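The other protein chains are all here in position, but one chain of the complex has been omitted.
Showing chain A:
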Amino acid sequence: MKYVERLMPQLTVPEVPKHSSYPTPSGWVPPREEALSLPYQVRRTKNHMLPVYHEQTHQNRHCVHIRKVEGDIWALEAALKEHLQQLYPEKQLASQVHEVARSIRIKGHYIHDVADFLISKGF
C-alpha cells in the first residue's frame, strides 16, 4: 500500500524527514534551537525554506526581500546591514523596514550573503 500512497497527491506539506547529516545533498539546513534566544526571529515558509527572495526591476535594480520577520525587526535590519557592510565596505547600503508587513528590503544583489547570515544565526 505504501507504494500506492507515495504516488497519491499530498494535500498539505509534510515535515522534512530526518537526515543523517546536514546540509543535505541539495544544501538544505534545518533551523536550530539557538535561534530562539535572539531578539528577532525569521520563520521558515510552509515548504521549510528561508523566506529570502531576490527581486529584480528593469535590467539592473536588484533587491533582497526578507519576509516573515518576528520580534525586533529593526535589530535584524541593523545586524544585516552591519554584516553586509563588513563584506562590502565600499558599498552604500539602502534598506527598507516594513513594520506592518514584517519584511525587510535591502538594495543590492546580496541574496546569498543574507541567506548565509540567517543560516549562521540558526533560522
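As a convention for this text, a residue touches a chain if its C-beta (ideal position, glycine included) is under 8 Å from a C-beta of that chain, and two chains touch if they have at least 3 such contacts; residues count from 1.
Please note the rule applied: contacts and distances are computed from a predicted model.
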Chain left out of the displayed complex - its UniProt protein name, from "Large ribosomal subunit protein uL4m", "Guanine nucleotide-binding protein subunit gamma", "DNA-directed RNA polymerases I and III subunit RPAC2" or "NADH-ubiquinone oxidoreductase chain 4": "Large ribosomal subunit protein uL4m"
Options A:5, A:33 or A:90, residue touching the unrepresented chain: A:33
Residues of chain A in contact with the chain not shown: 9-13, 15-16, 18, 22, 30-33, 36, 41, 43, 46, 70, 100-102
